[in-house]
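Omission of a single protein chain aside, the complex is shown with its protein chains in their original locations.
Read from first to last, the chains carry the letters A, B and C; within each, the first residue is number 1.
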Amino acid sequence: MIYMETCRVEDNRGVGGEYRILVLRSEQIAGSVLPGQFVHVRIPRRNDLVLRRPFSVFRVRNGCMEIFYKVVGAGTRVLAETRRHAALSVLGPLGRAFPDADPDAEPVLVAGGYGAAALYMVAEACRRRGTVLLGGASAGDILLGTEFESLGWRVEVATEDGSLGLKGRVTDLLDALIARRPGEHFEFFACGPEGMLRAVARRAMQKGVRAWLSFDRRMGCGVGACLACVLDVRDEGGRRRRVRVCREGPVFEAGTVVWEEDPGND
Amino acid sequence: MIYMETCRVEDNRGVGGEYRILVLRSEQIAGSVLPGQFVHVRIPRRNDLVLRRPFSVFRVRNGCMEIFYKVVGAGTRVLAETRRHAALSVLGPLGRAFPDADPDAEPVLVAGGYGAAALYMVAEACRRRGTVLLGGASAGDILLGTEFESLGWRVEVATEDGSLGLKGRVTDLLDALIARRPGEHFEFFACGPEGMLRAVARRAMQKGVRAWLSFDRRMGCGVGACLACVLDVRDEGGRRRRVRVCREGPVFEAGTVVWEEDPGND
Amino acid sequence: MTEIGAERRAAGRKEPDLSTDIGGIRMKNPVMVASGTFGFGPEYADLVEPDRLGGVIVKGISLDPAAGNEPPRLVEVPCGLINSIGLQNPGVEYFVREYMPFLRDCGTTVIVNIWGRSIEEYRLVAIRLSEAGGVDGLELNLSCPNIREGGAAFGTDARLLRQVVTEVRASTDLPLIVKLSPNVPDIGELAVICEQAGADAVSLINTLPAMAVDVETRRPRLGNISGGLSGPAIHPVAVKMVWEATRACALPVIGVGGVSSLADALEFFIVGARAVAVGTATFSNPRCALEIVDGLREYLAGHGLAGMDDLIGTLET
Partner (left out) sequence: MTEIGAERRAAGRKEPDLSTDIGGIRMKNPVMVASGTFGFGPEYADLVEPDRLGGVIVKGISLDPAAGNEPPRLVEVPCGLINSIGLQNPGVEYFVREYMPFLRDCGTTVIVNIWGRSIEEYRLVAIRLSEAGGVDGLELNLSCPNIREGGAAFGTDARLLRQVVTEVRASTDLPLIVKLSPNVPDIGELAVICEQAGADAVSLINTLPAMAVDVETRRPRLGNISGGLSGPAIHPVAVKMVWEATRACALPVIGVGGVSSLADALEFFIVGARAVAVGTATFSNPRCALEIVDGLREYLAGHGLAGMDDLIGTLET
């Protein structure tokens, strides 16, 4: 069931750099959202912005749903200025959640930037704790490390400029992890830029690991009506199909995705 | 000289009903504005509103220029929400001022609704004090009565619903005044809805009184470039000319205005 | 018309009558959802009760499945958006099998928007949908800026327009609405051709051809380079076109383009539209069309109008 709910802003705080957490009082959506689902938020006061903005649900606490967002453009700038007690129209929960983790596999969460937000509920839900790999351009883009640790996950970090953790990419951490534990039966859960997802998919396919990827696409309706957010996948029969990230996704199994360009060697 | 000035909001307070006073810190405009001139204010934050909004300058005090406005639509609604310390872009001073009052005449200010705001600086500037006639739909639309009185003007009031002063129109007050003092040499200064201006003009022409009318027209540029705000007048030679309210006006001598419809009997 | 209105008023304080008729298509109220913005029917079911809508206009259906254009397919611009979906759809057979059962039962008027790469394709889709049952009308999309073959050409070339409407008309008994291209100097002329060729209504407007560029990468913001502009930005253009069309011919006109509030819909009715369709606004407010229905009822009651006939085409000039 998708709801359109008017949510009060309970909090809207900066958490370093361009990152912020928006806390929304919600009955219906918070009560039913699953890990990996997202919501579609109407930007208040700016009539020139005709589209909602999609955000993963970061977590649900005390009857509130939280969104962990980065200020990148006009819409998120307005959100950043939105004060406590303001009312926001939110559609959700939208999309298909990450599936339950395989109890026989060691879960590895791979996050690029605010992708970490989409994986936090997975980390909460997994019976088994595993490793979280956090990547970003710089130390400021490494998000939620302590939160994942408090949930009992092992956290490893890579930054492209070397300002925190390994100097390199999050997939370098993944390579190292795979190399360190050759016999391990892994399951990957990833959210981040498409290049990162592709790199994770490539490793998963090479090693025969199941990998769940959460995609980011320009969205119109968020509910499957406009066909803006399509992605090409193969169905069981190997037939190429064009599906909607907002409805059949945003989570897809790596093996089903048809990559626009060859995954290459990254 | 027309300036484009970024003005800080020093105050923005409700003064009853839909009426508010906006106090703007201004160096350039406040330093040179004359009675009857107006400013053109950019509406902040609402990118969908592409036009500025014109407002008479109500008064200048302590290096601030004040605007007395009524909340009527999208732009004034946003203005009403604008907080202290916000910055507003203001163009001004614009248009031609009321001329200096004739020292040999008894000045009569005739105001409909927020038209009173445009006449306040006239009341300040006149050497001779006279009568202010304030009209409006209801008691709440009678504005600035005590302020005019503090300046030493006699104030008379008419409301259409009779909730304050005479039940009737401001022009009924004018008729009574003229009847009361048949030998008096008057000069009228009027600002209000076009119907009221027309009625004032008719009386002025009948009695041979000089009347200065301040017009309200939809404006684009405010400086004479777009030709949106035209009004038909006759020049000295009696030739019909189409002039710009924002540049040649907003103040016109009643006798020069070509009325679209016959002034009629109102 | 005014007589009927007077009669209704005389009948006392009845609820205003929102029903309307578009070239033989009866609708319980004149507010529909526009093609391409409401999917194939069930997508918004959790949020919008379809039986409270005047009608649903289904996303464009073609003979064969179509994959549409490459992403990105949507870009937001001031007070609007540009889409280059490219008429992706699963083809008429799949549509009839998978979606018509829902649509037949959804309790509202169902209009199917159709398109083809040739007149023959238009004809075959029309025939298939006429047999399907449950379709109340067809909307011929002759104006899509997003497909290379056919598309807008049918809607701008007078000769082609006459031909495609005539041939589809001969192939189906369903009421036929023609969705024209706004990219023409004289929309009235084309509306008259539709009328002569046997169409039952026209709908105006489709999106305006448009384009946006990422100035950092210097690449188009859409996979397809250009697309069609919709949303509040185009509403004043649509109002003008609807007004012109209603003056040029007797066909009922469906007003489409930038409707996001009651006032937007009222403008269309006042200039002469017999129905409106809400498109882009649904993305931001899924219940926009329903809110307009409620607002319209209040407006009619508040203005002493007994029904839509007292409102439609009452512009005073």
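Keep in mind that, in the parts below, a residue touches a chain if its C-beta (ideal position, glycine included) is under 8 Å from a C-beta of that chain, and two chains touch if they have at least 3 such contacts.
It should be emphasised that the depicted structure is a prediction, and the values quoted were computed from it without experimental measurement.
S.K.: Among C:Thr20, C:Thr156, C:Asn206 or C:Asn285, which one touches the chain that has been omitted from the display?
M.R.: Within the whole complex, the residue contacting the unshown chain is C:Thr156.
S.K.: Just one of C:Ala66, C:Cys79 or C:Ala132 touches the chain that is missing; which is it?
M.R.: If we include the chain that is not displayed, C:Cys79 is the one touching it.
S.K.: Touch as defined at the start, partner being the missing chain; which of C:Gly116, C:Pro175 or C:Pro232 qualifies?
M.R.: C:Pro232
S.K.: In the full complex, which residues of chain A touch the absent chain?
M.R.: Residues 47-48 of chain A touch the chain that is not shown.
S.K.: Contacts of chain B with the missing chain: which residues?
M.R.: Residues touching the hidden chain, for chain B, are 1-4, 42, 47-52, 89, 91, 217-231, 242, 247.
S.K.: In the full complex, which residues of chain C touch the absent chain?
M.R.: 77-80, 82, 152-153, 156-157, 181, 183-186, 208-213, 215, 217-220, 225-226, 229, 232-237, 239-241, 243, 258, 263, 266-267, 270-271, 299, 314-317
Methods note: only the chains that are shown with their structure count from here on.
S.K.: Using the definition of touching given at the top, classify the network of chains in this structure as line, ring, star, complete or other.
M.R.: Shape of the chain contacts: complete, all pairs touching.
S.K.: What is the distance, in whole Å, between the centres of chain B and chain C, each centre taken as the mean of its C-alpha atoms?
M.R.: So the centroids are 47 Å from each other.
S.K.: Going by the touch rule set out above, which residues of chain C reach two or more other chains?
M.R.: In chain C, residues 78-79, 232 touch at least two other chains, as defined above.
S.K.: Tell me, which residues of chain B touch at least two other chains?
M.R.: 47-48
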